[in-house]
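Heads up, the thing below is written out as structure tokens.
Other chains of the complex are left out, but the ones given are in their true place.
A and B are the chain letters, set down in written order, and residue numbers restart from 1 in every chain.
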Amino acid sequence: MKAARIIKPKEPLRIEELNTPNPKGNQVLVRVKASGVCHSDIHLWEGGYAGPRDTFMRVEDRGVKFPLTPGHEIAGIVEKVGDDVSGISEGDEVLVYPWIGDGSCPACVVGEENLCDRPRSLGIFQDGGYAEYVLVPHQKYLINIKGLEPEQAASLACSALTAYTALKNSMVKAQELLVIVGAGGLGLIAVQLARALVGSNIVVIDLDDKRLDEARRLGADVVINAKSRDAVKEVKDISNGLGADAVIDFVNSSSTVVKDIDMLRKRGRLILVGLFGGAVELNLPLIPLRAFKIIGSYTGKYADLVELVALAKRGIVKSIVAKRFKLDEANDAITQLKEGKIIGRAIISP
Amino acid sequence: MKAARIIKPKEPLRIEELNTPNPKGNQVLVRVKASGVCHSDIHLWEGGYAGPRDTFMRVEDRGVKFPLTPGHEIAGIVEKVGDDVSGISEGDEVLVYPWIGDGSCPACVVGEENLCDRPRSLGIFQDGGYAEYVLVPHQKYLINIKGLEPEQAASLACSALTAYTALKNSMVKAQELLVIVGAGGLGLIAVQLARALVGSNIVVIDLDDKRLDEARRLGADVVINAKSRDAVKEVKDISNGLGADAVIDFVNSSSTVVKDIDMLRKRGRLILVGLFGGAVELNLPLIPLRAFKIIGSYTGKYADLVELVALAKRGIVKSIVAKRFKLDEANDAITQLKEGKIIGRAIISP
């Protein structure tokens, strides 16, 4: 089978011919129909993230090994199943839950495999979906998507799941004020989900008017371009000077987080999702005195992806497929995403 | 009636003769038997808290007005009730819930009056317990303590409640590792509660061997004197290099919080309680990548104080009354606490 692989950080992905895996036991081989191209694939390809003061957090220090086939947003068709598989058959249309854990760490015990101490996520710690086929270690990681387009379904596994989990972590209620920072792919899905499922007032902050227009179209009540306007002041103004009940920051950079904290209401929840990198100075007595919660949110658990697929079947969340690439064009996909040329989701269709 | 009042920050409290209030409607007049002396009374008397880089957060900017009778840990006997009071009678032994809100802000709506947007807490925003009598605005803020000594019960309303709420916020489970930073009054109560109610492994960190001995006596599994030992390394060592599932920091200073974060396990919860003051630099991508939660914990809600009184009646939590003062000696009480001369709880008994 053909696969697009990272051989070494920052070098072009190489299109290779690999042996097609043969599923054993509970394993399932899935023929890839669509594999989303995610911002974290760029970090993977660059080899890490920016930390405070010019430090760099290398993915290889977190257990990533190259060469690697990236791709963790995978939808496809069951090609072949292992001998012990039941409940899933050849030909089923499926979405792959990629955030696989070791099954026995404390996170796995409570169903949060995405936060496993020894993660084995597809496309990060083992080969993923930039390929004609992907080997899924157990049938339980597959969700039937009959009725959904694979291209639509693929990004549920990461970008929509991350937005959904962040929204849940925010614990925002109908009568509260929610601020979403960053109107990229994740932010726009968060707007849709918050509009449909919560009913709260939604403010979206970004630097790009086109994205903000899209946010408004999808249900934002107020949009603020932070280039030209004082976001903290405006959020305070529309909340009688009290601030936002919850802020979800899909950027998570030094400049956004300083403002997030300034606009947070007493009892406010700040959800940090993005991996832009950087650091802020945290005023310590403020945290208890104002009863703030700062919550890191990373992808999401399997049970929430099951919910999300049901919501997508209802049409409650829709991803915007911006551009399609062939497997041979994987380098183009990553480069264009990195250069900000893609609004919505890029998909690789082998 | 006699009261010890702060007239101006940093000036000695003045012992004054005030009119004894007359309860109307749902109000209740309580004769004070014991009023705890709390570290936050010192902050009140000093006029504020240290923020980052030599800034100072003034309590008057948070709505405090002087002159004020401090004292928010109040146990006593019902002296007189307003016309609309039912369920409470003269002579009842009661603990006062002091964290009173306006009853209609979002925090109050969900029963978290301690986090009200317009707080009216006794001893902070209105006159408290450093007096012969205290006027409680509604009978619902009183809890019957029959069977408990007023001196024992008083500190449940703040120090024990704060420790209990912090423990709840930590969401720590039986199989997890809990680190408690600071073995002062609150830390020692947290040890008792965690030992009795959770069953987790408990590590206590402090700079004073005498306090650490007391922590061990009350149930800590491991104690670490951070003066002489590397707390981060030791916590990692006893957790297979993974770190603490939850850290409750009753100090919350620059030097403690830096280490707290270093010793935190993936999915770890860091509960900040203390008001020591200061700032830390927060590495932003770390928060989502390790799914950390940083949670500010401030006093506690009424429903939790009701639970805590029930637990105290069972003997599950015991405060250690260190020293008794007369109302005339209120300045001595504050001075000795500030100078670190009091281990356990100081009580003013009018």
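In this section, a residue touches a chain if its C-beta (ideal position, glycine included) is under 8 Å from a C-beta of that chain, and two chains touch if they have at least 3 such contacts.
None of the values given here were measured: they were computed from a predicted structure.
J.: If 2 of the identical subunits are displayed, how many subunits does the entire complex have according to this structure file?
T.: 4
Here is the rule we use: only the chains that are shown with their structure count from here on.
J.: So if I superpose chain A on chain B by CA, what angle comes out, to the nearest 5°?
T.: Angle of the fitting rotation, chain A to chain B: 180 degrees.
J.: Approximately how many whole Å separate the CA-defined centres of chain A and chain B?
T.: 39
J.: Please give the residue numbers of chain B that touch chain A in the complex, ascending.
T.: Contact set of chain B toward chain A: 49-52, 57, 62, 106-107, 112, 115, 117, 175-176, 242, 245, 252-254, 257, 265-267, 272-298.
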